[in-house]
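Omission of a single protein chain aside, the complex is shown with its protein chains in their original locations.
Going by the order they are written in, the chains are A, B and C; count residues from 1 in each one.
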């Protein structure tokens, strides 16, 4: 199977879905670029080149550069979705959600409910998230827990290029508003990605490692870091089941609970801040629904309750690392039985 | 001690802190009202009358009616706080945070960190929250979990008039940005409230009931509902410790963990949606740090993963009720020991 | 383009019918709210009828409007049925939103009514989205955003002006300036002027006497014609008044008795009646017949709403997603 980068996988999903359905349109700042200037057109293809080549292919009526004003164009995407288009809108960095959040969480997310089931709002909001780029406090956040909190939104976090193509394809075909989180540190990472279109269903977790000792649930880029930790631990004789839920909303609670029933131990790895996070969400799920199986305290590995620092030295310490995950797993193993815990 | 309503208690805290410190100013839509018109001035005193009488008392330079544009005035409050005032800004309904969230979570919340500890941003954002008013999806949300997620913000949820005055006084004196959540169903509820100023420290929970069997942690208005459930259960011989954390950030983890160590059972009551909520946050805290003491699955009582419905029949079913809390407590008791749970 | 005074008898009767329907609907709610029959927040459109109806007379199902918290009038003007609306406002099963939305969220996408909105200014971007759909799919439709003087200061509305301009969207911005946002006067809260703002964004902008159905009809007609012809957005600044408080329960003490009397003296329905009779376009009996028809319609809607059951609680968690 051909190797493609996360960036290419996303681009390919956009191309294929736009070819399949002409109601799919794209909009965002500089997603093509050069608009109104005398120089190159399609000069940017998005700040990180993800949407390059799409305007030349589909024309300016389907690939729209916007002005720098997210309330209006994200809201326009919601209005367009409710009236017959299937917009994919790029918000660039998820950190910018604060300027247009109302249009997402009070408008797009609630139309269907408020209107008694009579609205369909098939829009996708694509956003870069995550730390590691030395982009500092306002360009490095995760924030998916806040979107997960909101009923009416779906939230997808592809952990690699294969997932990115399949989940974005599903997001575009989905009739509900989908928040699509692309980790900026993954764009250059490659994986085997089929040429033909495929959709990965939402709410079906991917078990990337199977093991006996500990269940590790991780999100987005952290799936890979957790996988590395699992591989390293396996050498030391501790085997982990690593679960990538793929979507935080809907959440595949079944797979998570089943694997915890098997292993009896849980570590959750979440790059977001700890409070009201996916880490605590999964902990709550398991402490309520698989309590009887738990042999040890649940361990949560998250970023600290602090904004993302700029300095590389601090940012490296900020992000959950292989080492911290290994420690958490070992720690969970240290409580080998309930008796030991008491 | 004099009985005062939640509304009066808030008004009194504002008056006393404005008298104490002339850098305290208020701003918001119609917090006085009648501005620019020919009729009565101070015509409204806020949509629910909470800030009535303050402009006549302190003048228009300290009690500012705003235009209907939250980005600019909430942001102006942040800018004013960073330059020497101590603004208390009313956002009316927390549901409106989506139009101005950036100024709160990327600006006010992060100044201090981004600027290396050199900024002080003493602002308070007052907001009505919660269901029960038949105000429907866009005027009934809780949303405090999203603010709690953000480092740099403090989040207070007064559960009665006494708490409201003391916590608001602390909020105004506090040097960090404080999100102050007023439950709209509590404004007319009364409690004993001292006439003199007092501040309730943040991060110190209030244990409103002491019991042996189950720890119930509840937030804001739910503290009262949980108290009613506890009283009713006490008659049936089940005694609960009811914890009102008062602030979700900072959170008094110590009191919560201690009481769980004593009771061995935990029910969390949160009026917010369930995902990435305070319910899951507390569950995560306890499942990680007091696991050994737990005798039964943690039970989470929350609103459903659905927007707030308008119809009274549906809204009543939406809000966590005394009955649902009692069921959860009984359920936790049903798992009287670990053995029983297995 | 036909001017308002060139309208057929049928069209004039229809315009009057819609205005009258709004008025009677709102008056009924005013009474019911005072009697404690209606839950929640209710914002009435009485007094502003000529604006919604004068604009919507030009629209059909290709076209979409975005409304506000004060949305009943826009719904009725756009052809939404009063029966299911009334049930919705009473929170009943059979309500147009199944009782889930209530007064502030009435919508009927099948009629191009994108929803009342609890968030001031939120409709601006949504209407631009509808205009984008129309433009992209080549339907010939237009998007119309109704919003108040208070909303005219919101980033959402101001950004929408620019988006509509630079994307050359088939849009009409209708600023319904009733002089107040809650209790705050627009003469104070709006820096500059609505039409200078519009022009500042390159948008043709007109001030309109919003009490005069004919002036509204004519200026809106031109604006919508421009939009359909691909000539981009127009802004109309309607000067008008609301008769009742901001929401039901508001004592309106921020308006003097004199101001309120002046407002009543400029009643758009009185104005319309006077005009069509004076010009002999309609007869008093035509108008009386409409009045009787509408009184019966609203009385029936009210009775049906009161008789309807509340939605069953198993509806609480339906309609959150298409699939989940």
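Assume a contact is a pair of C-beta atoms (placed from the backbone, for glycine too) under 8 Å apart; a residue touches a chain by one contact, two chains touch by 3 or more.
The model shown is predicted, which means the values in this text are computed figures rather than measured ones.
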Which displayed chains the unshown chain touches: A, B, C
Contact residue for the chain not shown (choose from C:67, C:117 or C:154): C:154
Missing-partner contacts on chain C, residue numbers: 153-156, 158-159, 161-162, 165-166, 188-193, 196-203
Residues of chain A in contact with the chain not shown: 29-30, 33-40, 43-44, 47, 65, 67-69, 71-72, 95-96, 98-99, 133-139, 304-307, 309-314, 317-318
Contact set of chain B toward the excluded chain (per top definition): 23, 25, 61-62, 64, 66-67, 69, 71-85, 87, 102-103, 106-107, 111-120, 151-152, 154, 174-176, 203, 250
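Definition applied: only the chains that are shown with their structure count from here on.
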Centroid-based (C-alpha) most distant chain relative to chain C: A
Chain A and chain B: spacing of chain centres that average the CA atoms, whole Å: 30
Distance between the centres, which are taken as Cα means, of chain C and chain B, whole angstrom: 36
Junction residues of chain C - those touching two or more other chains: 95, 97, 99-101, 105, 117-119, 155-156, 320
Chain B: positions in contact with at least two other chains: 71, 95-96, 98-99, 136-138, 304-307, 309
